Every structure is written in C-alpha cells, then in structure tokens.
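All protein chains but one are shown at their positions in the complex.
Showing chain A:
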Amino acid sequence: MGLLTNLARGLVRGADRMAEFTSKRGPRSHNKGRGARKLGYLTLGGKFIKIKEMVPEFVVPNLTGFKLKPYVSYKTPKGTEPPLTAKQLFMDVVAPQIEKDIKGGTFDPHNLEKYGYESTQEGKLFQLFPKNYVR
C-alpha cells in the first residue's frame, strides 16, 4: 500500500513508508548490496578467499553454421510441440533397444545397466537425486 493508494483515499500525507530501503537511499555510510551471491568465503583473519569454481563462467559454443537467428519469420505457422516427459524419452531411446534384445533373445533383466539404468547416484558428477546441478 504505497503513497498513491493513501492519496486516493485522501487521508495521509508524506513519504512512502512502505517503500523498500535499498542501497540507493540513506546516508553515505549506508552500504548494502543488492542480492549478489558470495564468490568464496571469509577467513578468520579477515581475508576473503575467492573460489574459482563459484565464479560463473559462460561456456559459449562455436556458432559457425548455426541456422537459428534471434527472430522468427512471420510466415511460420502457429503450433506447439508436446512437452518432453520421462515416459516419452524412455519410449524414444530405451524401448527400441530392449525390443531388439528381446527379439534377439539376449535380454537379461539383471543387466539393465546397458540400457542406461543407474542403480545408485554415488560417484556421479551430476546426480539426479538429490539434484546437485542448478538447471
């Protein structure tokens, strides 16, 4: 409820008390950040140690021969693709391999690792559960 609502009611005069007190306001001694995350840790001596892995780095691939451009032509017809679900991914990638093996007679229910089954997430860099990557 800012200044405008109260003016519309015609009751209260003065500054907007509910506005956020950001780093742009206050005296010179008021020094606060705007929510950037720390890139390392502070030691007991007061020194800040930056960790290179915490600094974000943009990995840009080589875009020669890349056909997609920033904008889309007006002539394209409207439409959507069905969203990719886990079931759809399984049917596209794993199911044909399992079918081929069953028909060939080499299907082994105890050796599902060759179709991509992971019995444990230990030792993996990007673990699915508990998720340890940002995306």
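In this text, contacts are C-beta pairs under 8 Å (C-beta built on N, C-alpha and C of every residue); 3 or more make two chains touch, one makes a residue touch a chain; residues count from 1.
Going forward, contacts and distances are computed from a predicted model.
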Out of "Myotubularin phosphatase domain-containing protein", "Auxin-responsive protein", "SERTA domain containing 3" or "Large ribosomal subunit protein uL24m", what name does the UniProt record list for the absent chain? "Large ribosomal subunit protein uL24m"
Given the contact definition stated above, which residue among A:R13, A:K32, A:K47 or A:K69 touches the chain not shown here? A:K69
State which residues belonging to chain A touch the missing partner chain. 1-2, 4-5, 7-9, 59, 61, 67-76, 84, 89, 92-94, 116, 123, 125-126, 128, 132-133, 135
